[in-house]
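What you see is the complex with one protein chain gone and the rest in place.
We just call them A, B and C in the order they show up, numbering each chain from 1.
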Amino acid sequence: MNMNNARTATLLMHCPDRPGIVAAVTRFLAKQGANIIDLDQHVDRAEGVFFMRVKWELDGFALSAEGFGEPFEAAIARDFEATWQLHHDPRPIRMAVFVSKMPHCLYDLLSRWQSGEWRVDIPLVIGNHETLRPVAEQFGLPFHHVPITPETKAEQEAREIALLREHDVDLVVLARYMQVVSPQLIDAFPQRIINIHHSFLPAFAGAKPYHAAHARGVKIIGATSHYVTEDLDAGPIIEQDVARISHRDSVGELVRKGQDLEKLVLARGVWAHLQRQTLVYRNRTIVFS
Amino acid sequence: MNMNNARTATLLMHCPDRPGIVAAVTRFLAKQGANIIDLDQHVDRAEGVFFMRVKWELDGFALSAEGFGEPFEAAIARDFEATWQLHHDPRPIRMAVFVSKMPHCLYDLLSRWQSGEWRVDIPLVIGNHETLRPVAEQFGLPFHHVPITPETKAEQEAREIALLREHDVDLVVLARYMQVVSPQLIDAFPQRIINIHHSFLPAFAGAKPYHAAHARGVKIIGATSHYVTEDLDAGPIIEQDVARISHRDSVGELVRKGQDLEKLVLARGVWAHLQRQTLVYRNRTIVFS
Amino acid sequence: MNMNNARTATLLMHCPDRPGIVAAVTRFLAKQGANIIDLDQHVDRAEGVFFMRVKWELDGFALSAEGFGEPFEAAIARDFEATWQLHHDPRPIRMAVFVSKMPHCLYDLLSRWQSGEWRVDIPLVIGNHETLRPVAEQFGLPFHHVPITPETKAEQEAREIALLREHDVDLVVLARYMQVVSPQLIDAFPQRIINIHHSFLPAFAGAKPYHAAHARGVKIIGATSHYVTEDLDAGPIIEQDVARISHRDSVGELVRKGQDLEKLVLARGVWAHLQRQTLVYRNRTIVFS
Partner (left out) sequence: MNMNNARTATLLMHCPDRPGIVAAVTRFLAKQGANIIDLDQHVDRAEGVFFMRVKWELDGFALSAEGFGEPFEAAIARDFEATWQLHHDPRPIRMAVFVSKMPHCLYDLLSRWQSGEWRVDIPLVIGNHETLRPVAEQFGLPFHHVPITPETKAEQEAREIALLREHDVDLVVLARYMQVVSPQLIDAFPQRIINIHHSFLPAFAGAKPYHAAHARGVKIIGATSHYVTEDLDAGPIIEQDVARISHRDSVGELVRKGQDLEKLVLARGVWAHLQRQTLVYRNRTIVFS
């Protein structure tokens, strides 16, 4: 059990900016006995929007997860026209991993889970090829082979959705899944599907970004983790990182170096989500620190 | 005139952690008509200390710079045992630059000032050699030659302190000054002298860090800007950055590459100070974002 | 005088790959008395092309700059179908700087020149606005105001070319020039015009890249220095670098942080050119280390 998470609550909210929001929210929380351990707020002055993340200890807090909404709406949310989410984290987030044939991100995610680095449950791994079944099973996880062809896509995604619901999945991680996910799956898990794209988006969206990067002669390659939306490789970015390359690097070397980036950037994106640090507003992700 | 600074106030404070501090402070400010535009707080749970930076618009704020202290002490500071500073920024910070013979940091600082990138006044440049007089004068700034020998050090530093006071200096920047500053000068400007050290501290403190880095065969060099204390190169770090090197780089190449680092890291450290983002606690610098 | 440059010659060459090229070239040079101090070669196996940079001491070398071509063609170049350039560096490269209204890159370049960090001559600065005349003149350099409108572009560029020829300019640096350079100027200085673009190309080519980066919600911004070709922002990349940003950064903050990147990336690109480390092949730049 991770003490930092197990006994805290996290509130994420945004609303039109106006004076007094922080004072009102923190006063509300203080009255209910909250000891705030982290507060990060930000005003986008161009948009006129106020964003806040507050985290407090549940010890001594008067409200239950179910009992929070009504008084918070009455005291704060209605007045400030706030959109908000509360995370009491009573249990670990349940995460499904989708893969295709490349194993590096899968190894990385499963190692973080199995070693206890991440407080997360992984009820299943889904692959559109059988290739990575041995990796999942070596880590003691059930692997579901759900092959997808243009003809079977709708039907097979329906089967995936059923599997995810059956296993009570909160978060879907596309670990180099190499399939375009259709709206029905996205709508079933809005802002809860994280993808890793193997380029520094918006550069080199789409297929074969390392080939394109090599052809363009860039001196730096990147990777991007983002929430999946209906626009391919255009969803809200959570995390990006880059690595320096040189003219000596063939496409094969870019692929090899890029895999280390992909692992890191995907892991950091998932970690931010697990920590309830992310808040999507329009097509951008606020990542509170 | 930089609108972001000209009409805002910034409060930096720390105190023993306990519930309700954010609520109390933001409520106090809201009552006085403050529109908070930035609030960053942090609890060091190992030390049990609460840190906060709050910035608000002065339009509509009821208290003057002089009138703030008494009600804030009465309502907040005494009760929470808070140490605090208020910055109304009625005028630009007045910054003196100390140099020796190397010009790169001086060029960089003066360019940022002259171009208006920084809202700062530079009333004088002091050098322990005549070397950089032409640079200061080319930028239209008075240059004072204050040569220092072991015998004349106490006397010459007294002269420097007099010059700094005469010009109403708030901040002293040691731009590769290459002289150890004595306690009398440090005590006259506590936490208001920023130095750039040409290594990734605490590695390679002291003289000739690039030679030492080369001899040790490191693969990365660094630079560190920090507040000056009586312990050489051991004051609270504000900013650090690094650059990758290789076996191909001679000591001369390290010096050349390091100069770009030094300029950047010193400029970022000074910028954080100018923005009132820094708060020193014991030997560490909180740099609010 | 920079000893590293003053008494050396640098050969840059490429040719179809086949066995024996290094042996043949180094044997040729050894026979003429060259002491090689740096040799960097690279084979692009996908393209089947061999690239090499060799640098040697001129002390004891038998051939003059003029006398090199004939024996080298006879012994090496014809046989291997090599394209080559020899740089004897008998005098500093002569560099013109083109500017518009933003001063940060100009300050940076002129500081490197004036301080002697770079062994380069700057015979003139050309601006399409008067804005930066004081900066150039403060550094003691002639400033030519060549305003450009759609109607006068051809005529004014002809004037620029005349100025560049009159001053015997080798290299043109566009230091945030903000004008599209037309083919007549590019053709007059092929692979000798370096531009800084304020994004991580190919992302955000064209106008207002910081606004575009902010709108896309990227977590990292970049800058790119490249040789200018007729395709806007699509020429061979010399150098790129990036800086991490967050949701807290407004467009104005991106501009401010980006300026430091632009200075560094332009300076590194120009430095690589000055050191004769760059070799353009198709649309990519080999940057020898």
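Observations on the structure shown:
We adopt the following convention: contacts are C-beta pairs under 8 Å (C-beta built on N, C-alpha and C of every residue); 3 or more make two chains touch, one makes a residue touch a chain.
Quantities reported herein were computed from a predicted structural model and do not represent experimental measurements.
Screening B:G20, B:G127 or B:G222 for touch with the missing chain picks out B:G222.
Checked against the hidden chain, the listed residues C:Q41, C:S115 or C:S250 yield one contact partner: C:Q41. In the complete complex, the residue from B:T26, B:S111 or B:Q240 that touches the missing chain is B:Q240.
Contact residues of chain C toward the unshown chain are 18-20, 22-23, 26-27, 29-30, 33-43, 45, 244, 289. In the full complex, chain B contacts the hidden chain through residues 42, 44-46, 51, 200-204, 216-220, 222, 236-242, 246-248, 250-251, 283-287, 289.
On the side of chain A, touch with the chain left out of the figure occurs at residues 103-104, 107-108, 111, 114-115, 117, 138-139, 246, 248, 256, 259-260, 264, 267, 289.
What we mean here is this: only the chains that are shown with their structure count from here on.
At the interface between chain A and chain B, over half of the residue numbers involved are used by both copies, so each side presents largely the same positions. Inter-chain spacing, taken between the CA centroids of chain A and chain B, is 37 Å.
Centre to centre, using the average C-alpha position, chain A and chain C are separated by 41 Å.
Of all residues in chain B, those touching 2 or more other chains are 289, listed in ascending order.
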